[in-house]
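Note that this complex is displayed minus one protein chain, with the remaining chains in position.
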Amino acid sequence: MPLVRIDLSNDSPETLGTAIGELIYQAMRDTINVPADDKFQIVTRHAAGELVRPASYLGIEYSAGLVMIQVTLNHGRSIDLKKAFYRRVADDLHGQLGIRREDVFINLVEVAKENWSFGNGEMQYA
Amino acid sequence: MPLVRIDLSNDSPETLGTAIGELIYQAMRDTINVPADDKFQIVTRHAAGELVRPASYLGIEYSAGLVMIQVTLNHGRSIDLKKAFYRRVADDLHGQLGIRREDVFINLVEVAKENWSFGNGEMQYA
Partner (left out) sequence: MPLVRIDLSNDSPETLGTAIGELIYQAMRDTINVPADDKFQIVTRHAAGELVRPASYLGIEYSAGLVMIQVTLNHGRSIDLKKAFYRRVADDLHGQLGIRREDVFINLVEVAKENWSFGNGEMQYA
C-alpha cells in the first residue's frame, strides 16, 4: 500500500529514479512490513531550480543531488520501525547508488487502511 | 475541497487525464458528497519507466495503462461511501474510457476542514 513519490533532478541519469525506487521497495519489505509486490511509485524529474533546498538545515548540507521521497502508507508503524526504514534507505542509496547520505530526504504521510483501492474498484484492505 | 492528483503515462492520449478527472469529479459529486464546482485537479504525465507498478498485487494484474489517483479530502466519509466511490470510478473509467478496471489505483489522504484555502487568502470551511 505505500504510494511512493520520488522527485529528483533532471541532471541525474534517466534510470536513477527507478533504481532508487527498487531500493526503497526492498527497504520497505525488510524494515516496515510491506507485503511482496506492493510496489507503486511515481518518479518525477525536475529542472535544476525546481527542487528547492536550503544550503543546510540541522547541520546537514545539501547538494543538487537531493532526492525527495514522500511515502503515503497506512498508520501504525512504530517510531523504531520508521527509524530503521530511514536508516536503511539512506544506507542503500548511498552504498549502492553513490547518493550522498545527506541528500536523502524522506517524509511519511499516514492514512487509514480503508483509504486504498488497488484496482477493480474494490477496497482491498477493509 | 478534494485536491486530486492524477498520474498517468505519456503514451496515453493527451486528453485522457482531464477525461479521467471529469469522471472522478462526477463520481465525487454522486458518491461522497462533494459540492458542485469543487473541482481541483493536477494531471501529470510520465515517461514509461516513471510509473512503477508490480506485475500483480493481491491477484490484480497491472498494465502500462495504470492510472494512479491520489485524492486529498476532508475527514469523515464512511467506509461505505469510500467503497461506493472506488467502485464508481473504476466502473466509469472502464465503461466510458476503456481503461482496464485493474489499472485504476486510488488512494485517499484525509485532512481537517481548516486545512484549505480556496483563494483570496481565506479559510473558507472553518
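We just call them A and B in the order they show up, numbering each chain from 1.
Basically, a contact is a pair of C-beta atoms (placed from the backbone, for glycine too) under 8 Å apart; a residue touches a chain by one contact, two chains touch by 3 or more.
Small disclaimer: the values here were computed from a predicted structure and weren't measured.
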The listed residue (A:1, A:16, A:104 or A:123) that touches the chain absent from the view is A:104
Interface residues of subunit B toward the undisplayed chain are 1, 3-4, 14-15, 17-18, 21, 35, 37-45, 72, 109, 111-112, 114-124, 126
Those residues of subunit A that touch the unshown chain are 7, 44, 46, 49-58, 60, 62, 68, 70, 79, 82-83, 86-91, 101-110
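Definition applied: only the chains that are shown with their structure count from here on.
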Cα centroid separation, subunit A vs subunit B, in Å, comes to 21
